[in-house]
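The complex is shown incomplete by one protein chain, all other protein chains being positioned as in the whole.
Labels A, B and C are assigned to the chains in the order they are written; within every chain, residues are numbered from 1.
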Amino acid sequence: MDLKELKELISLMDDAKLSEIELEEDGRRIRLKKASAEPIVIAPIAAGQNETVANTASQAAASEKNNALHHQVTSPIVGTFYTAASPNTDPYIALGDLVKKGQVICIVEAMKLMNEIESDIDGRIVKTCVEDGAAVEYGEALFLIEPA
Amino acid sequence: MDLKELKELISLMDDAKLSEIELEEDGRRIRLKKASAEPIVIAPIAAGQNETVANTASQAAASEKNNALHHQVTSPIVGTFYTAASPNTDPYIALGDLVKKGQVICIVEAMKLMNEIESDIDGRIVKTCVEDGAAVEYGEALFLIEPA
Amino acid sequence: MFRKILIANRGEIAFRIIRACRELGVKTVAIHSEADADSLHVRFADESVCIGPADPAQSYRNIPNILSAAEITGAEAVHPGYGFLAENAHFADVCESAGIKFIGPLPECISMMGDKAKARDIMAKNGVPIIPGSEGILSGENEGFELARKIGYPVIIKAVAGGGGRGMRVVHEETGFSAAFHAAQSEAGSAFGNDGVYLEKFFIEPRHIEIQILADDKGKMIYFPERDCSIQRRHQKLVEESPSPVVDDRLRRELGKAATAAVTASRYVNAGTVEFLLDRDHNFYFIEMNTRIQVEHPISECVTGIDLVKEQIKIASGKPLSIKQSQVKLNGHSFECRVNAESPVTFRPCPGKITAFHVPGGPGIRVDSASYMGSVIPPHYDSLVAKLIVHDQTRDEAIAKMKGALSEFVIEGIETTLPLHKRIFEDPSFIKGRFSTTFLDHFLENSKT
Partner (left out) sequence: MFRKILIANRGEIAFRIIRACRELGVKTVAIHSEADADSLHVRFADESVCIGPADPAQSYRNIPNILSAAEITGAEAVHPGYGFLAENAHFADVCESAGIKFIGPLPECISMMGDKAKARDIMAKNGVPIIPGSEGILSGENEGFELARKIGYPVIIKAVAGGGGRGMRVVHEETGFSAAFHAAQSEAGSAFGNDGVYLEKFFIEPRHIEIQILADDKGKMIYFPERDCSIQRRHQKLVEESPSPVVDDRLRRELGKAATAAVTASRYVNAGTVEFLLDRDHNFYFIEMNTRIQVEHPISECVTGIDLVKEQIKIASGKPLSIKQSQVKLNGHSFECRVNAESPVTFRPCPGKITAFHVPGGPGIRVDSASYMGSVIPPHYDSLVAKLIVHDQTRDEAIAKMKGALSEFVIEGIETTLPLHKRIFEDPSFIKGRFSTTFLDHFLENSKT
């Protein structure tokens, strides 16, 4: 390895916004690190397992948050999500519907009580994030709404 | 790796705002690190305490290693350092003396045996790193010699 | 046995309960606030449910959301840990109404013990010694004077509406009584708009001694060797040990008898702790009963080999207590240090990210913690980072072990009480076992100078 090679690596680092490069030739070890990347992953995270529906849902919800164009309506309580007031009635809303702020858009049942969840924005429903009858956590995304 | 190369590396570090460079020639290992990146702190190191003379000496020795201009004569054994063959004789050498490769420059006593330590280089004694009668570890610097 | 338990808590005690469930083959549901999504109790539970934002009032104390979480996950029982809802009779009550077993005593029992005056009354009626004093407000100086003569000096006069030392006077001799009484009364009047005062025996340098008990719902119970929790600051325990350096076998049996009477009187079920003040003459007096598992429970586990949390779950599931009193043997000596994320000098909480975390190990060392390198101590909850527990044959050996373990413990990124623990375990009076509940205040005062 000569200095020229090293300089090339450094310019590579800058171009690619890397904070770290590690090479090893024979055992073929490479390690690149982005400047923005989270520093040092803490291992115990890899060890536990969480298998709930609720959890998977919340992870999905997290990824939805990246979709910054859409407004998220989240569950203010823990409970069971229903699209309609009862099995015999129509769902409050359908995909593509326009909704008004304050309009009831679903039910979350908790402790035998039906809690009406209202939209907190005017807009168009672009996604239902949870299936009818599924358990929802606090803060879990229920709908995505394209603001009017 | 010579001094010129080292200096170039150092200026390279400054220019490229690197906090770390690690090279290894044969196994070809490289490691570069940007200053901004979080250093991986190894904690337990901070916790222990070592209070020996021997240890302090070795830390001092380590810092001497930075003084790359001078050649280091290190102790090949563990024992007690003496500048002279016996309390009644003159020291083998004095500061500023010119020494030849193979010339006895001190004694390290171990297990009641007096081990003559020879210089492994021609040059001028610029520093005695250990006091007469002090304990020395394996690999501990005894003298710094300016190569002839 | 339950198939699934929801743990209505966070941090080390939630993790402790998960470990116990795992060993009993019981599935676990963790609840967590948004601030605790990366916590170990969440990662090691079989399931988890987010129940609210960081604010504990809206998450770990949010009864509807916690019960909903139990319902949607099908949990059959709830373990409340300590703090939060652990001594909330209403929570225990609605759990039972919802058909979910609350792992603890009955709601009535929690209520009763939560009312300190009522608890004191019941204990007195059942032969448990209580702190001598007036029954409620003193009618006047004379009543106080006579009572003080009866129970013996020193006594303390306290404002019924009081707090923070105002309207409070310690009286050491008869000659001082009158002046102190009127001073307390007028101070209480001006400070709280209520000049009612009452009187209690005052103890100089008492110890805080507590007895852990386990009782099943068939009327069987056992008590454990005492814990000495005198090392505390503003009623926050910092170091606990079992046994106490001043309690002998005879006193231990007497304490056990009193604890048994307290349990019988209150029809107590599950794990609980009866707290006593121990005076310099080794008389003891009931203070209160804690109707939950306690932070310092591991030292009792160490000296007896009994797993209190597993026993709690077994009892709640209806199993009879399988341990006899004769099987509760005191074996060795145990200490616990509560390592908090606090300045060891000002005790200001120091939440933040832990950048290095290395726990001590080897024989007789136990660490209960939900922390890890990279974990965050949030500002919303208590500041406990880890409990360091040691167990050895004798008190001296246990002290040596704790000193070594403290020197091995590395926590970086936040300030902790570790340096204070190290200093306490170097203190000659502490090492000799000569201390009282005033120890830490004096210790901190002295170390300032």
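Here are some notes:
One rule holds for everything that comes next: a contact is a pair of C-beta atoms (placed from the backbone, for glycine too) under 8 Å apart; a residue touches a chain by one contact, two chains touch by 3 or more.
From a predicted model like this one, the values you see are computed outputs, not experimental measurements.
Considering the whole complex, the residue from C:372, C:425 or C:439 that touches the absent chain is C:372. Only one residue in the set C:301, C:336 or C:415 touches the chain that does not appear here, and it is C:301.
The omitted chain makes contact with just one of the residues C:225, C:272, C:332 or C:413: C:332. The chain that is not drawn here is touched, among residues C:79, C:120, C:401 or C:421, by C:401. Contact residues of chain C toward the unshown chain are 15-16, 19, 22-25, 44, 298, 301, 305, 307, 331-332, 356-359, 361-369, 372-373, 392-393, 397, 400-401, 403-404, 407-408. By the touch criterion stated above, the residues of chain B touching the omitted chain are 40-45, 47-52, 54-55, 58, 77-80, 110-111, 135-140.
In this section, only the chains that are shown with their structure count from here on.
Between chain A and chain C the centroid-to-centroid distance comes to 40 Å (mean Cα coordinates, whole Å).
As a whole-number value, the distance joining the C-alpha centres of chain B and chain C reads 56 Å. Shown for chain C are the residues that touch two or more other chains, namely 373. In chain A, the residues that touch at least two other chains are 40.
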